[in-house]
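Below: one structure, written as structure tokens.
All protein chains of the complex are present and in place, except for one that has been dropped.
Right after this comes subunit A.
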Amino acid sequence: MQSLQGLAWLLAMQSLGELLSRGGALPFPGPVIGMLLLLLALQWSWVREPVAACARFLLSHLSLLFVPVGVGVMTHLGLLGQYGIRMLAVIVLSTWIGLIVTVLVLKALKKTDHA
């Protein structure tokens, strides 16, 4: 029951986020606004406990949720045949750059944090 309540909170916040995003022409997608609203609401324990139960379940199976859209690769086989190697090279290189830059920035700032 608790995780069901939690799911209701998540969906309600997402809906509110969609309303604010479309209605207020805000630069964030609906779920992002929903996340920020929920973050504010989490200070109340009667919101927090059900949300925690549902969020733990949902986030521990997060990788499953990417499968349907991943299978969508097959609908772009034309583009992939033509540019596949180059697209993959761009993705691999830029992901490495992102990983390396982030980790090195944190490593460098950690030192000044302690100084």
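Everything below uses one rule, namely that a residue touches a chain if its C-beta (ideal position, glycine included) is under 8 Å from a C-beta of that chain, and two chains touch if they have at least 3 such contacts; residues count from 1.
By our rule, contacts and distances are computed from a predicted model.
Asker: Quick one: the chain not pictured, UniProt calls it what, "histidine kinase", "Inner membrane protein YohK", "Multiple sugar transport system permease protein" or "Iron ABC transporter"?
Answerer: UniProt protein name of the non-displayed chain: "Inner membrane protein YohK".
Asker: Touching the hidden chain in the full complex, which residues of subunit A are there? Just list them.
Answerer: Counting over the whole complex, subunit A touches the hidden chain at residues 7, 10-11, 13-14, 17, 27-32, 34-36, 38-39, 42, 48, 51-52, 54-56, 58-60, 62-76, 79, 83, 86-107, 109-110, 113.
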